[in-house]
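With one protein chain held back, the other chains of the complex are shown just where they sit.
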Amino acid sequence: MRLRQYGVVAAVATVLALTAACGTKKNPNSNDENAPDLPTYKVAENVDIDSPVLKAAQKRGKLVIGSKSDQPYLGFQDPGSKKYQGFDVEIAKMIAADLGFDPEKDIEWKTIDSSIRETAVSKGQVDLMIGTYTINDERKKQIDFAGPYYMAGQDLLVRKDEKDIKGPDSIKGKTVCSIKGSTPLRNITENKAKYGAKTVELGKYTDCVKQLIDGQVDAMTTDDAILKGYAAQQPAKLRVVGETFSDEPYGVGVKKGDKALRDAVSDAIEKHIESGDYKKAYEATLGLSGSEYVDPPKLDRY
Amino acid sequence: MNVLLDNFALFREGFLGTISLTATSAVLALVLGVVIAGFRVSPVPPLRAFGAAWVTLLRNTPLVLLFLIAFFIVPMVLFPGMSTYLLGVLALGFYTSAFVCEAVRSGINTVAVGQAEAARSLGMTFGQTLSLIVLPQATRTVVAPMSSIMIALTKNSAIAGAFSVTELFGVQKDLSDMGYNIMVVFMWVALAYLVITFTISGLFRLLERRLEVAR
Partner (left out) sequence: MSSVLYDVPGPKARARNRTLSIVGVAGLVGLIVWAFFRIESTGQLAPEMWEIFQYEGVSDRIVEGVIATLQAFVLAGVLSLLLGAALAVARLSDHLPVRWLATAFIELFRAVPLLITIFVIWQGFLTTEPMWALVLGLTFYNGAVQAEVLRAGILAVPRGQVEAAYAIGMRKSQVMLTIQIPQAVRAMLPTVVSQLVVTLKDTSLGYIIVYEELLFVGRQLAANYVINDDYPYVVVILVVGTIYVAMCMVLAWLAKWIEARGRRAKTGIKVAKAEPDVEADDALHTK
C-alpha cells in the first residue's frame, strides 16, 4: 500500500518534470532554410459579393476554414504552435486574401474529420472546407464545390529502396495499408482478383506510414497528394511510385446554393494559378517530395 | 433498401470476427489470469509483487493505449510483420487477464480455510493444494463474475475494430461511411451484440447451475 502511494508520487513527479521543462527547443516543423519560400498574398479590399456566407464572415471579421491537421505539407497542424501549414492551407490562404481576409490574422482554422465534412459545411460550422476534398456527385447533393484546384489520384507510397512495386499491377502478394473504410482501400479490396494484395486498415495515415517505415507493411495507398506530403516529410526514407490509378479532383466545399461565393472562390484559384503563386506554393510544399509539378486541372464552373 | 440483407456478407464477417476475436482473447486471458492469480497467492515474494504490479498496471491503463502499445511497440520488440489480429488478441487478452486474475483470487479467498489446511496437513505442496484442492472449488464462485468479464471482453473487442481487425464496429463504421442511415445500422449492430452477450450469460448460467449441484 505504502509502496503504491510512493509509486504514484514518483510517476506524477516524473511526468511534471518531463512536461514542465522549459519549452524552448527548436521545432523540426518550423521551415528549414533550404526550402523554397512560400508565396505572399495581397489582401483584397472592399470585397462586395452577394453571398450570405461571406457577409456573415465579414460581420464576424473571421473566415472559418475547415482543414485537415494530420497531413504533412498538405493540411497540417504543428502541435506546439497550433499553426496550420501545407499546400491545402496555402490554397485556403490565397482564397481568403482574395475575399478580403488577412491570411495570417483573419482566418479561424478548424480541424474537420473526413466523415463529417458535408455536415460541417451544410450546417455552417465552417465557411469553406479545404482538405483533400474529392468532388463527386454523391457529395454534390449536399454541398457545392468550387475548383477543382488539384487533380489527385490513387497512388502508392513505398520505402525508398523498394524495387518490386512499380505500380498497381505489381502489388500482388504484398501488404498494403490504408485508412479504414476509405475509397482507395475499397478499390483494392473489391478488386482483389485484379490486384491480389493483402490489406491492413488503420485509423490514421501516420499509423500506416509508421508501419511502412517499420516494415510491417510494404506499401500504403491513398491519394497521391497525401502520399507526396509524407514523402516530402521523409524524402530519405519514402517515395511515391507515381502511377496514379484513379482521378480525384480536389475542390473547395461551399454551402449549397451560394453560387456567388463559389464563383468568387473559383476566380481566386484561377487568378493565383495565372500569377504563379500556385506553382510556388506547390514547390514549397508537396514539391519537396521530389514529385514533379503538374499543371492544375481545368476549373469546373457549373 | 434493407441494410442487413444488402450487406449480409459484411455483417456475417463482422459478427464472426467479433466472436473469434473474443474467443481467442478469452483463452489467452483465462490462462494468463489463472497463472497470475497463482503468482499473487504464491509463497515466493517476487512472484507476488509481479502479480500485483501486473494487475495494478493493466487495470489502470486505458485499453486504447494498450492497443497502441501492441500495434507500435510490440512489433518493434518482437519482429515486424505480425498480424493485426494477433496484436489485437494480445492487447485484449493482457487487459482482460488482470480482471480474470482478480476474480480468481477472490474466488480462492472464498474457499473454506479448512480445505487448504487439510490439504497441507496431508503433506501437499503449494502447487498441489492450489491446483487439486482450492482452484476446483473456487471455480464455482468464479463463474458469475467470469461471465461479466467475458461480456466486457466482447464489448471491448470493438476497440480492435478501430485498429484494423474485422469485427462489428468496423461494420458500423463502414456502413455509415457508405451513407446508410446510421441509426438503422446501429440497431442491427446492437442486436448482434445483444445476441452474443445473451449467449455468453446464458452459457455461464448453465455452467453455474451444473456446478451448483456439486455443493
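Brief remarks on what is shown
All chains are identified by letter, namely A and B, in their written order; residue positions are counted from 1 within each chain.
Keep in mind that, in the parts below, contacts are C-beta pairs under 8 Å (C-beta built on N, C-alpha and C of every residue); 3 or more make two chains touch, one makes a residue touch a chain.
None of these values were measured; they are calculated from a predicted model.
When the missing chain is restored to the complex, the residue among B:27, B:44 or B:203 that touches it is B:44. Of the listed positions B:64, B:132 or B:206, the one in contact with the omitted chain in the full complex is B:64.
The chain omitted from view is touched by exactly one of B:31, B:132 or B:190, namely B:190.
For the chain left out of this panel, the touching residue among B:35, B:152, B:178 or B:207 is B:152. One chain of the complex is left out; on chain A, the residues touching it are 1, 4-5, 7-8, 11-12, 14-15, 18-29, 69-70, 72, 76-82, 111, 113, 115-116, 119-120, 123, 125, 203-204, 206-207, 209-210, 213-214, 233-234, 236-237. Summarising the interface, chain B meets the missing chain with residues 41-47, 50, 56-57, 59-65, 68-69, 72-73, 76-77, 99, 102-103, 106, 108, 113, 116-117, 120, 125-126, 129-130, 134, 144-145, 147-149, 151-152, 154-159, 161-162, 168-169, 172-173, 176, 182-183, 186, 189-190, 193-194, 197-198.
To be clear about the criterion, only the chains that are shown with their structure count from here on.
Put simply, chain A touches chain B in their complex at residues 4, 115, 138, 175, 180-181, 200-203, 207, 210, 214-216. Within the complex formed with chain A, the chain B residues making contact are 56, 71-72, 75-76, 80-82, 84, 162-164, 170, 173-174, 176-177, 179.
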